[in-house]
Structure formats: structure tokens, C-alpha cells
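Structure, as C-alpha cells:
Complex shown without one protein chain; remaining protein chains in place.
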Amino acid sequence: MTGPIPLHRLRPAVWGTAVIGALLVAGMLAVRSGASSSAGRTYVVFLVNVMLVVAIQTFIGNSGIVSFGHVAFMGIGAYVTALGSIPEALKTAQMPELPAWVATLELGFVPAIVAAAVIAAVVAAVFGGAIVRMAESTMAMATLALLVIAHTFFQNATTYTRGAVGLAGIPTRTTLGVAAAIAVAFVFVGRLYKESRSGLRLRATREDALSSASVGTNVVRVRYGGWILSGALMGAAGSVWAQNVIAFNANQFYFAITFALLAMLVVGGRSSVTGAVVGAAVITFMTDTLSRVEQGVRIGPWELPRVTGTVQFAIALLIIVTLILRPEGIFGRWEVDDLARRLAGRVRSRRRGAADVADVDEADHLPPVTDAPTVLEGRGVVKRFEGVTALDGVDIELRDGEVLGLIGPNGSGKTTLLNVVSGVQRPTEGRVVLGATDVTGWSAHRVAGRGLSRTFQNIRLFSELTARENVEAAAPTSASRADVDDVLGWFGLGDVEHQRARNLPYGVQRRLEIARAVIRRPSVLLLDEPAAGMNESESDELLANIRRIRSTLGCSVIVVDHDLRLIMKLCDRIQVLDQGRTIAIGRPQEIASDPRVVEAYLGAGSPAA
Amino acid sequence: MSDVAGNGTAPERGDGAPLLSVDSLRVTYGAVTALRDVSLDVRAGEIVAALGPNGAGKTTLLRTIAGVLKPQAGAITFRGSPLSGSAPEAVVGRGIALVPEGRHIFPGLTVEENLLVGGTTRSERDEVRRDADGWLARFPILGERRSQLAGTLSGGEQQQLAIARALMGRPTMLLLDEPSLGLAPIVVDRIFALISELRDDGVTILLVEQNVHRALAVADRAVVLSVGEVVASGPAESLAEGDLERSYLGIGRKG
Partner (left out) sequence: MSPSEFVQQLVNALSLGSIYAVLALGLSMVYGILGMLNFAYGELVTIAGYTMLFLTTETDAPFILVALGGVAAAGLASVLMELVAFRPLRNASFVSLLFTSFAVAQLIQGAFRQAVSVRARGVPVPALFDEALDLGPVRISVLSIITASIGAIALVSLTQFMKRSRAGLSMRAAAQDFTTARLNGVRANRVISLAFLISGLLAGIAGVLWIARTTSVNPATGFVPVVQAFIASVIGGLGNLRGAVLGGFFLGTLEVFLQATLPGSLLPYAQATALLIVVAVLYVRPQGLFGQRAVT
């Protein structure tokens, strides 16, 4: 999987683009051969809308964060193009105060697009630095502020924009063929990004930001990347748009178009590039038809009167109906090539790497590791929440190659301890040392980057991603496709690699979560209640899996579980917590006979105590 | 506070038709089946303990009875008429109050306001205020802190508040989810003493509790759940120690 886009992920992007591209080009040829020039104009508008929506989809679709501000980048692209490519005479006639170097600029088609993209990307980078750090609901508002700010500038920086009067005379270079080619290119870039390592990681943050951080993703950084790319694409699309409309003014980059573009995205399916294209088609042609109706039409003997505002009305209704009937839009999260694969998958289902894990024998217990070096250490860890002390000065020491069991009754602090050592929560007091590094107070993704992986008590998979994508989203850059195959194979996930995580049975989800942690080849692996809700045979299988991981990867493991049978069989040492303190620590047989442990589990007054 | 069970005199304990009857209940969360075919009866005036290790489905059982979760199959009957599918607020209106795991007091409301929220289903405003005063007198530690934000209370105080808040609606039946969770032993003593008193007041209780010995000491009957199924049930004193340890320590489950 070296390089930004793994080869096997490139294939669906190419196929998906090929199918959509063929349809777009076929449509173009049909329109061109037809006699109506208005059909040709509408089709160009549709293709430009495809570009604009795909550009927005690149951010909203992959990050799951709503942006109302993208039209600002479109406007920037349009103004850059107008200022750069209107012929000099026309430009100085409209804007006499323009600096000479701008007035004399006469950029060609491609240079104008590139300039638009670059400048939009710069603005996106500046503004995005603030936006991507915010909470998700706040971000939507900040993008709205971006729209208002940009609109204010377009309206008032009249030296350059002529505000509401607008600019005219942009060379119309967006022909039918050129528009089709660029639209296909946008679809391809959109798909490439979606399938790329960064795009996959961004989609993973959409599903679950916390577990993304736990597999080493810097959530803010991948969001920032998607935002800038999306802004650049929007700038480029704005440039193509400007080279189609000849003249425009500041009021065109405001609410009406934002609404129309978001409608396309919502109706088509905001998480899918295919959906963006379909949404653009539905809304563009609906708008076109309705605006004709608004002019007043004759249907047979009836003459419909002129009406206004039906377009906005119809789009609004369409959004509401779509959200009620298909909340994820027409295409949902599917791409056109997913559908093809789904159909093909019914014919031949691949079987490989299924459950060759059960044959690991019990003798796999490594020799005792009493004097092995410490790989993870917590010293005097205290964690207080409002009024509650969850950890009250716990020491924990994990030695190289061992499996340490962490047990204790509900509320004894086991999960909190895992959260503190993995960087999900900051300790109130105490230190955490991973390898030779003091990682106290580090964020989860930095700790993960140092070789610590974990699972969660209530499974936190990237539920809308496939099993394979879940593992790939966590894979380090160095992992090859074969490594992913191996890990999927170990956990018997080869058969279900293309199924979405949320559709998998519970036990399989548990295995997938461990696979996702293991692909990072961690030196320390934390498993939080991996056997919860499993029956005996499932927990036996889990036992074999954990042993296999330990011997294959040579990692050290901390397991929290309530299934003491599993813990006793699996662990080299066991540490018992109660009320946020360590009450016992030792080998399984010592712990099993320790009255304090029985008491902690079954309560004081136990006859065994 | 002898009139905690506001719905007339409590029937003779253990007699006649069950007050609450759960029949073949099945609850799933997405891919996970949390309860499969769980049945149990609770008769008026008794305390029934639901025991079992983490993940056995005890909390799911209480939350389903309380109307927070919708069962896939099965029926819940309360005082002879069906309860399953009712919204949580309707279940409280019928006289069943849940004290949730982790207490869930309203941290930004005062102690007194928390109690008043518990009286939402009742129309007589003055009586609700009198009841609140009664509880603040019964728990002096809460009385001292009546105008303090509930989020500043200690765990044990929060637990007392959560129970008192549930009783503000004068329920016939109380569902208690892990009332001793995370509390110091001396505080647990106090909570269990309170549970006994409530029984004497005539409140029927379904108790989910990890502290098995405490639970059995106070309960009349018990059911043991494991991986979403009832694996043992009977009078509290006759439940074999072995059965319990086996299910808790994860030995001898159904495969």
C-alpha cells in the first residue's frame, strides 16, 4: 500500500469514473447531435454543476461536516478568472482603478483555472486553520460566517469586483466537449481522493473521531487536508463556471446557489461521488424544466399562467421528502462500481483465509517473562471526574511479551486506566511511560503513533466502512496489501472484507476491531472486554487469536475482561482493581485463590472470603 | 413517608397474579442480541434480584421495562395490562420508576429541583413540594444541600438523590440498576438499609446488583442471567453458591 493511493483502491476509482464518464460523454454526444441549442446550454450548466457539487462533496461527503461556505471559494475562482482573463480594453473600461499588472493580464483557459484553484486553496488554508479545530456543529456555523464575509468583500471591494453591478466580458471557453472532459476529471479526482489513504482516514473520522485518533489519525490534520483540496476544486469549478456565464455579479455567490448545490448533494447522496453527479442531474433538469413552466406554457388546450419561485419551492420539497424517505440520499453511500461489485458478488463469493486460527495449540504460552524489560508503565495514576475518583493511585507495569489481565468489578477503574494510558483521557496525577518515552498527557493519536493500539468496550468500528476499509484506515503507510490480507485472514474476515462493518454479526465485529488494532503492528495492545457477550466457543476462538497475535507480532497485551475463565487461561499475570486501587497482583493460580478477589467480585460477606 | 406507594394499600406480599410479568422478551441492538427469551414475574411487595456478570443483559432488561428500549419480541404486562412499547414517560405514569445505572441525576439542577422533576407526573403541586421536603428530612445530608447543584454531591449522596427522585412519583414499583456501583462499603450499607425500608413501605422492587451477597440478603427471589438468558432462578436463600460463582466467573456457560 505504498504511495498515497493503494493500487487495489485505484481500480474502483478508475471503474467508477469510467462508468460515470461514459454516461456523461454519451449525454453530451446526444445533446450535440440534437438540434436544440438550449439543450446544449443546459447540459453545460449540468456539467459545471457536477464539478461544483463534486468539489463540495470532497469535503462534506468524506468528513461528514456541513459547510455552507464553499460558494466563497467558487466566487474567488470566478473573480480570479474574470480579473485574469477579461480582455484588457474591456477590463479597464469596467474597472479603471485596477493596478496595471492586473489590467494587462490575459490568462488562457487552463492558466485561469489553475490560478483560481491556487488562490482558493490559499484562502481555504488560512480560514480552515480555524475551522477544522472546532466542534462539528460549531464548524457549520463558522463556514456560514465564511460565506457572509466573502459576500461582503465581493459586494464592497468594488475596485476589483464592481459589486452588485458585476463584471462582463469573460471569454466563453467552456464548450460542451471541454466541460464534459473537465467534469469527468473532477469525478476522477473526487474518487481518487475518496479512495486515497487520506480520504479513507477522513471517512473514518466521519464514522468515529475517537477511534480514528486511537489508530493514529491526526483528526484535525486530515480534515484540514480535505478542506483545502475541496476549496481548490471549488475555486477551479468557479473558474470554469465563470468562463461559461460571460458576466456575473456579487449576489450570485450567496444563498441561492449554496442552497441549490447543497440540495444536489443531499438528494443524490452526500457520501458518494456518484450521488453528487446524480443529484446535479436531478436538480439541474428540474430547475430547467420548472423555469420553463414559470414562463407560462401551453399543455394541450390549457394555458398555465406565469408563476415565480416554483424552483426554490420544488427543491426545498425535494430535500425534505428525500431526507424523510432516504436520509442518505438516492445513492446513499454507494458508488456506481460498488453496485456492480455487489451484483457480481452474488454470483461468486470468494473464500480465503477463513478461520485458520483455531489450530494454534495451547503450548503457545511463552516462557514466563519475569525479568523482561518494561514496555508500558503507569505510576501513581489518579483520575478524578466530577465528585468521583475513578483511579486512586494505580501503578501498572507491562513487561515485554507478556499478557497482563486487568480485572475487577464494575466501576473499579479498568476502562479508565486503559483510557489514561492510551491518551483518550488525561490523568489527574501520575505518569505514563511507553517504551522509553514519557507520554503523560499526550493525545490519543500521538500515543498510537508510538506503537500502542487498543479496542473499546463498546465496539467502535467505522460502521459505514467495509471490513477491509476499517483495517486499511488504521494501517500505517508501510503496510502492504498483503499485510492487510494477512490480518483479515488471521481473524477469518476474508469472506466479509467488502461488507460494511455495521452489517457484520457481533462476534465478527469484535474480531474486526482487534484486526484493526493489530494492523498497526503495535508493541502494546490493549483489549477492553474483547469477550463481552461471547459464548464459550467464541471466547475459546478469541483466546487462540490473542495468543497467535502475541506470538506472531511479539507484542505485549493488556486484556480487560469479566470472563475469568478466559483471563485465567490467557494471562501470564493478573492485576485486580477495586474502587480505583490495585488490590492484588500475581499469577493466575495465585489470583484464583485470593479471597480478596472473590470478595471484590461477589461482595463482602462471601462465604469464600 | 409511609405512603410512598401512593396507589392504595399494598397487596399481601407474594399473593395472586404477578404485579409485573415479563414474557419471552427479546431485545437486540443492531447485530447484538442483548436478551433472548427472558421471562420473569415480580409479585406485589417483593424484592426480586436480577444477577449475572457484566454483559448478561440486566441493564437492558430494566431499560426495556422502563420503555427506553423497544423489544423485538415478547410481552411485558403490568397490573394485568400490556406495557411493552409504551414511552418512558407513560411507563412512569403507570407507576414504574427506574433508578438508572450511574445515577443520572441532573448535575446542573439543585438537589431540590432534582426531586421536583421526579414529581412531574403528579398534578398536586403542594403535595409534591411536601413530599420533597419529606425526603430532604429523611436524608439529612440532602436536606443540608437542598440548594446546592446536584453535580457537586458525592457518589453516595447522588445515589440517595436518584432513589428519592424516583420515589417522588410515588411509584408502585421501583427498578434499581446497580445502586451500589462505585460506592464505599459504608455507603452501600446505607443504600441497602434504604432498600429494606422501601420494601416495608410497600414498594415492589426489581433490583439489578453486582454485589451478589448483598442482593441475596435483601431479596425474596432472584434470577441469574448470562449472555442474555435466564440460567437460574428461585428463592434467594436457595440459589446455590456454585451456580452463581460459575456464572460470574465465566465457567460452565451454555456453549
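A and B are the chain letters, set down in written order, and residue numbers restart from 1 in every chain.
Everything below uses one rule, namely that a contact is a pair of C-beta atoms (placed from the backbone, for glycine too) under 8 Å apart; a residue touches a chain by one contact, two chains touch by 3 or more.
Values in this document were obtained by computation on a predicted structure and should not be read as measured data.
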item: Chain not shown: contacting residue from A:L7, A:A89, A:V118 or A:L323; value: A:L323
item: Option touching the unshown chain, where A:V424, A:A448, A:L488 or A:I519 are the choices; value: A:V424
item: Residue in contact with the excluded chain [from B:P18, B:G52, B:P71 or B:P100]; value: B:P100
item: Touch with the omitted chain, as defined above, among A:I315, A:V403 or A:L543; value: A:I315
item: Contacting the left-out chain in the complete assembly, out of A:T138, A:T172 or A:T437; value: A:T138
item: Hidden partner interface residues of chain A, rising order; value: 64, 66, 127, 129-131, 133-138, 140-142, 144-146, 148-149, 152-153, 155-156, 210, 255, 259, 262-263, 266, 270, 307-310, 312-313, 315-317, 319-320, 323-324, 327, 385, 424-425
item: Missing-chain contacts mapped onto chain B; value: 66, 68, 87-89, 92-93, 97-98, 100, 104, 106-109, 113, 116-118, 120-121, 125, 165-166, 168-169
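Operating definition for what follows: only the chains that are shown with their structure count from here on.
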item: Parts of chain B lying in touch with chain A, wherever the complex brings them together; value: 30-34, 53-55, 107, 151-155, 158, 178, 181-182, 184-185, 210-215, 217, 227-228, 241, 244-245, 248-251, 253-255
item: Chain B partner contacts - residues on chain A that touch it in the complex; value: 386-388, 409-411, 502-506, 509, 529, 532-537, 539, 562-566, 579, 598, 601-608
